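For reference, the structure is listed below as structure tokens.
Removed from the display is one protein chain of the complex; every other protein chain stays in position.
For chain A:
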């Protein structure tokens, strides 16, 4: 290891990764910036270190490993399943701490057995963390994007509202705001003059006429009907918006959603609690729960100590590529997240993989682990 500021435990950590049957990969520090901005959004631009190649390509210093590891997997056309491990420096401006720091982690790609892969990755994270911090009580918080989505769908909200709520998952403030608005809609939506006109012409209830009208208007005004949103996209969402404006969540459904989001209990008790919740609220979320149960069973099978694990229904991570399991690990009683991860089944396709590759992984904040280990001594 040529780098002298590596945490002292880096060698042991890599040995642990190897023991967990992973392939160590390295990725270039200088990466194309596009995939990061595309996945995380334009806001990331302020926090990453960008430059340009001689030919004008946007480049950045690696702000994290998941995207580079996945890109490398796609480029080298490696078969799946494949388990990768990484350890290296990442570059990102943070509110606290240095803007260059070490991360390590595992990406577990292509195992079709979702529950087993989820359990394995949580087990990996707990294994390597407890080896670094033998004297500490670790606490795992688990959430599940797909259970949340299933509950939202089963509550019978219009599609537009489902999307808003799903988009807000993991952002407690935004979620509270949306629920409050659903309970007591203040603005019934803003509609322009054009909408009043098409409504007066009776087109709002006739999708085909509305689509034709929008298409003709676009052509007449020099807009392409396929470069951006199509006439049908606009017509459908207009309908959705009309429904959105008219939706008021009845008290019972709101209470169901709040009761769900308030669930916070030991993971071992979560399957029973979720089934009882769904039964009482008469929600059909069997598929999502089946996967949830299977994961809890797989965790037990993998021998992970269920003691430190809690399920919190409202727990999500605010990145729109997570699709199922999300989790974080802390030392009990301290706020610093030492490990964070989850399932991202869509990411590889979004990055250009030809076939669907399910994926789950986590990363470790080595500087925080070092601090926690220091406290331990």
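The criterion applied here is as follows: contacts are C-beta pairs under 8 Å (C-beta built on N, C-alpha and C of every residue); 3 or more make two chains touch, one makes a residue touch a chain; residues count from 1.
By our rule, contacts and distances are computed from a predicted model.
Going by its UniProt record, the hidden chain of the complex is named "ATP phosphoribosyltransferase" among "Succinate dehydrogenase/fumarate reductase iron-sulfur subunit", "C4-dicarboxylate ABC transporter permease", "Lysine exporter LysO-like protein" or "ATP phosphoribosyltransferase".
Within the full complex, the residue among A:233, A:252 or A:287 touching the omitted chain is A:233. Annotation: of A:163, A:209 or A:248, A:163 touches the absent chain (contact as defined above). Those residues of chain A that touch the chain absent from the view are 37-38, 40-43, 45-46, 160, 163-164, 167, 171, 174, 189-192, 194-195, 198, 214, 217-218, 221-224, 227-229, 233-234, 237-238, 240-241, 320, 350.
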